[in-house]
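Of the protein chains in this complex, one is absent; all others appear in place.
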Amino acid sequence: QRTGFPEVVWGPGKTPEQIAEILARMRPYYPCVMATRISADVFAAVRSRLGGLHYFEVAQICSTAPILPPAYPGQVGLVCAGTADLPVAEEAAITLQLSGFAVERFWDVGVAGIHRLLSVRDRLETMQVLIVVAGMEGALPSVVAGLVSAAVIAVPTSIGYGANLGGLAPLLTMLNSCAPGIGVVNIDNGFGAAMLAAKMLRSLPQRAATGSM
Amino acid sequence: QRTGFPEVVWGPGKTPEQIAEILARMRPYYPCVMATRISADVFAAVRSRLGGLHYFEVAQICSTAPILPPAYPGQVGLVCAGTADLPVAEEAAITLQLSGFAVERFWDVGVAGIHRLLSVRDRLETMQVLIVVAGMEGALPSVVAGLVSAAVIAVPTSIGYGANLGGLAPLLTMLNSCAPGIGVVNIDNGFGAAMLAAKMLRSLPQRAATGSM
Amino acid sequence: QRTGFPEVVWGPGKTPEQIAEILARMRPYYPCVMATRISADVFAAVRSRLGGLHYFEVAQICSTAPILPPAYPGQVGLVCAGTADLPVAEEAAITLQLSGFAVERFWDVGVAGIHRLLSVRDRLETMQVLIVVAGMEGALPSVVAGLVSAAVIAVPTSIGYGANLGGLAPLLTMLNSCAPGIGVVNIDNGFGAAMLAAKMLRSLPQRAATGSM
Amino acid sequence: QRTGFPEVVWGPGKTPEQIAEILARMRPYYPCVMATRISADVFAAVRSRLGGLHYFEVAQICSTAPILPPAYPGQVGLVCAGTADLPVAEEAAITLQLSGFAVERFWDVGVAGIHRLLSVRDRLETMQVLIVVAGMEGALPSVVAGLVSAAVIAVPTSIGYGANLGGLAPLLTMLNSCAPGIGVVNIDNGFGAAMLAAKMLRSLPQRAATGSM
Amino acid sequence: QRTGFPEVVWGPGKTPEQIAEILARMRPYYPCVMATRISADVFAAVRSRLGGLHYFEVAQICSTAPILPPAYPGQVGLVCAGTADLPVAEEAAITLQLSGFAVERFWDVGVAGIHRLLSVRDRLETMQVLIVVAGMEGALPSVVAGLVSAAVIAVPTSIGYGANLGGLAPLLTMLNSCAPGIGVVNIDNGFGAAMLAAKMLRSLPQRAATGSM
Amino acid sequence: QRTGFPEVVWGPGKTPEQIAEILARMRPYYPCVMATRISADVFAAVRSRLGGLHYFEVAQICSTAPILPPAYPGQVGLVCAGTADLPVAEEAAITLQLSGFAVERFWDVGVAGIHRLLSVRDRLETMQVLIVVAGMEGALPSVVAGLVSAAVIAVPTSIGYGANLGGLAPLLTMLNSCAPGIGVVNIDNGFGAAMLAAKMLRSLPQRAATGSM
Amino acid sequence: QRTGFPEVVWGPGKTPEQIAEILARMRPYYPCVMATRISADVFAAVRSRLGGLHYFEVAQICSTAPILPPAYPGQVGLVCAGTADLPVAEEAAITLQLSGFAVERFWDVGVAGIHRLLSVRDRLETMQVLIVVAGMEGALPSVVAGLVSAAVIAVPTSIGYGANLGGLAPLLTMLNSCAPGIGVVNIDNGFGAAMLAAKMLRSLPQRAATGSM
Partner (left out) sequence: QRTGFPEVVWGPGKTPEQIAEILARMRPYYPCVMATRISADVFAAVRSRLGGLHYFEVAQICSTAPILPPAYPGQVGLVCAGTADLPVAEEAAITLQLSGFAVERFWDVGVAGIHRLLSVRDRLETMQVLIVVAGMEGALPSVVAGLVSAAVIAVPTSIGYGANLGGLAPLLTMLNSCAPGIGVVNIDNGFGAAMLAAKMLRSLPQRAATGSM
């Protein structure tokens, strides 16, 4: 078990040397340092300079510490429609797991075939928060929020083409949802969705003990 | 029964005097002349100048002829989520009925409460074409097209606010749908959706008899 | 005390007669029915048709039931910079209070004078969730999220002119925040922010008792 | 002859290994599996791993089954102005042919030289549905829909530069057409246009036998 | 006959008093002073203050001088599809006539019914310059430029709704035309189109006599 | 001397083989065939397959015929501010020269140093048409049109960064010019500007002889 | 003389009662309180409630104190092309004068007639800062910054139509200026331009005496 958020390094625009150097410098001071948007190629170059790293390929995350058993109560349900959106969804999932939270993955749950979604509805209902990742038209968060009672964090992705406008189309879809109780983060921002879910889960029980509740 | 499309007058930007004058001039030559986007106030002013008109208030359509029994085989299913989108949905419905087609209305079928949609699924499956009208995030056509096998005509509406951008948000949603088999028309263009559905229904059986089929 | 979300009627595009009629019809079945975006003029017309209503002028909300003592533990902090954003901020506040949640208002906390914000920092830190409402450049949620540890729900408003683009500028600001843990809702959508905060607060403790925590 | 839509794999973002593996896994279960957006280079790499594939270079489609004689009545007319739009137009054509429909190609029919279009008008009139593909200003579907009576499916392409905005210009042109009876699909979405045409053609006669007609 | 461009007053944002005062002050010094975007109501108020004015209602132009016989050789052909675009087309026509040029009007020539356009093709071919006015999808200038050999000035109008975006859609259509030889002016800018046509016609013969030709 | 427009091939998206093949096939039938947007590398590959070609490197044009002495009266003045815009300006210049028109180049005439422009004003005034090419803020056509009396064709370029938006900023500048008599073409469309200028110059004198002038 | 910035009230969205009440409440504590965007009608209603106010009609500003002789050294040159932009330019001018700065007005200096600008060049060169206000294409700041050596503050206005996009076109023009040394403020924000000029002028000499210079 480990509590407290990891230190996070934003990978894009940094060379493998810089990433290795930052991780090496920070590792002594923090239980977990993670870097995001690290491709397999970049990770290979980082690893050749620094040992003891963990790599999560689909999530494109590397970390100085492994995933440990959850340190916090509750569970975050992660929902997405398929392979194209998986890197963003896994960025959220691994960030949460490295931060000490339990996640359950509901991959392959889409809008165009509503039955798969209905078949997992009961398990979705047991989650404390839901992160729903969707590209293309981005309709999935609306449908999920209409089915279950937990708060929904919606993550638009840049998967699509033409009138998708690099993810602006699903972003707008999510902001305009007629199902209330949806908070939206930036396009492809799985990390930000994880941080928001973590803050929701983490702050409450602790505060309940000491606050005005 | 009556076949052939009505003559259509586009109401906006025309005075009641002009509309009455156009309808009076065209009525002798066509079995049905209709005008769209006619508010109740405008219709009152038109009617004070010209008798024998029929008015469909929700659809904002007035016509020189009544709705007659369907002249064509097949049925168009019209789907929308509720009262705000009804004027656009009814513009499509009345245009189809004045053109001799049978329609079935599925009002109050939304994305945020998927069960109402599932409960009418079997009847939707008997329609030859579906027109799905949606504002806000505009997700309904994707979900419908994933459930039934007929072609879907999607009509975005300008209902919404903020990031809805006057209907651009649902328009983009519909164009990016991951459910194939959806044709999109302009924002609020219930009339255009009706014309597309009518052309689909009308051309086929007739052509089947005389064409290369 | 009263639990369960109110039934909500969206006011725009409905006549006072329609609003009065809907409220009258629903009142027997629900502990609380509320309507949003109701101007003082409209409310006067509604009240002349239906008695026993409560009106919250700044929030532009009318309701069939009064605000009762909080039914849920926890507190939502509401933050905004001043008078222009108050209608949106109050829409969130009153919706939460009618739903049984405790709120604390931090009006007059802006970005251009950071000291007022710093002076309330300790009280902000005791909130379980924060709703931050901002127009113009919309920078307030970033600064707040950098100061306190709770989850932040950011509400852009359409207050501004020129390059504000009807609220798109603060919406983009909030989506791009470099402070993680921010969920964004549609422009002027105080109601949606309240629903998201309510779902966060409500689902957790109850689930904690019965769930896997 | 073969009926039923092919299984479809979306090529972009998948490696040749992944595409070969998916096709191999699905081939035993479906009469036809096709993959779209497969460049000649990618196809060469797929073929070196998996035998028995068919490749349609202009359409950028590969398939586990050949084109067979049409299984359905009716014909889809495909219209475009020239070489630049051909990949999108052929994506539509080959998708239809692999799905069992007859198509007739009208390449080299543009707006700037209206006579070529007029010279094929009679043959266009014998089609049951028309798919019109156009980039640049995207005016072709309007002109075609004004000339012939069948329903028109309009496909904007990203061919152009400057104010073309990656295909947004022809997309807007098509949505605003003053010729009614046009349904629009996403930019470059030849596949989606084919699916819509196929649903129009396929559903009608079958349903006519068993439905309410 | 009268040569030299009129002095022009831009009407919007000026009171009738201001317009009357400006016209009165300038009239002694110029053969012709004209004001644009003058509604019938505004003109009535201007006329009650200043006599001797000429008013062109469809064009929304008032002038201190009448239209005289053409003072320049050549003819400008004005083309548009119908009543909604007429105010813009007439603004161009009357501006040209007040400037001493001959115009021929081709109203009611649209893209959705190409035959009317073909029927006037020979007369269009005798024009020295063409001004083509179109709203909705704005395809008309492309088709005209493909048919005739003169230079085409394209004027997009704000007629339309939804994805028309206040005239941006036809503006983009015209800028992306695949028919070369089209110059575009601002949305609804009939006056600017007239000035461009006038400069084309006027400068040439005079210069031919004295220049390097 | 040579009259009649060249046949034109649009280079982008075509391989050197295809370009060589098209030029070879068309050369026997036309006095001049030209291809645009041909980089030096592409031209080297084309030339290795086909002899007798002429190449204009800055203009990125290759041609089957050389520039001959002007065949038409009049002169087109070409104006731009400097090296970055030269490829677009030269595309216009060479297209005009290959089409038989005389051009005069005014390179290095910008808005930020108005004196160079004033120093060439007299020679600009002797041109029959002006083509003004500008990127960045695109203000040059407004200033030129205010100084000289000929018609101005404005060509925005994609030179710039950030809020330039790929040339949309200068395009909007030119469309909104307060100097009347400016016709705008697509971003980077030097070819289209040349065609418009050519049509202006060419059609007039010829028509003068036979028309109503 | 009076130093220190006035207290400022933003008028839009406030009733005359509210404005009068705020001014009355603040007047005892500040040497000058001003309100912006106050129409003549609103001012009449404010004045009927509160005496001793000064009103600047073109600037749409009302104030509790008159303009006094300049309290600071230096002069701000204000430049604009004409009547339509005057309200914005005067908002800047009066704000500066109420704040104790000297201004010189250069109204009627446009881009389309460059000579008026050249004729005032020497006086412009004696200004310490220039504020240049322009709508339509917004080219004036570029030309001015190329002529004089002082810093230029550019203010786009919403004057224009069509592709002006409510002032976005001149805003983009100004941001993309090829003349360096231009700082841009929001559309129509004369007040903000004045504040920036005032800060430039005010901070320097005072700091020169006591700072590190």
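Every chain is named by a letter (A, B, C, D, E, F and G) in the order it is written, and numbering of its residues begins at 1.
We adopt the following convention: contacts are C-beta pairs under 8 Å (C-beta built on N, C-alpha and C of every residue); 3 or more make two chains touch, one makes a residue touch a chain.
Please read these numbers as outputs of a predicted model, since none were measured by experiment.
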Displayed chains contacting the withheld chain: A, C, F, G
Touch with the omitted chain, as defined above, among C:Met34, C:Ala93 or C:Met136: C:Met136
Positions on subunit A where the hidden chain makes contact: 10, 12-13, 156, 158, 166-168, 171, 186-189
Residue numbers in subunit G that touch the chain omitted from display: 73-75, 102, 126, 128-129, 149-151, 153, 171, 175-176, 180-186, 191-192, 195-196, 198-201, 203-205, 207-208, 211-213
Footprint left on subunit C by the chain that the document does not show: 81, 110-114, 118, 136-139, 142-143, 145-147, 160, 162-165, 168-170, 172-179
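Operating definition for what follows: only the chains that are shown with their structure count from here on.
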Chain whose average C-alpha position is farthest from subunit A's own: E
Which listed pair, C-G, D-E or A-C, duplicates the contacts of B-E in over half of its pairs: C-G
Same-residue or different-residue interface between subunit A and subunit C, half as cut-off: same
Rounded Å distance between subunit A and subunit G, as computed from the means of their C-alpha atoms: 48
Where subunit A and subunit E are represented by their mean Cα positions, the distance between them in whole Å: 58
Shared interface positions of subunit A, touching two or more other chains: 162-164, 175-176
Chain contact topology (line, ring, star, complete or other): other
Listing of all chain pairs that touch each other, if any do: A-B, A-C, A-D, B-C, B-D, B-E, C-G, D-E, D-F, E-F, E-G, F-G
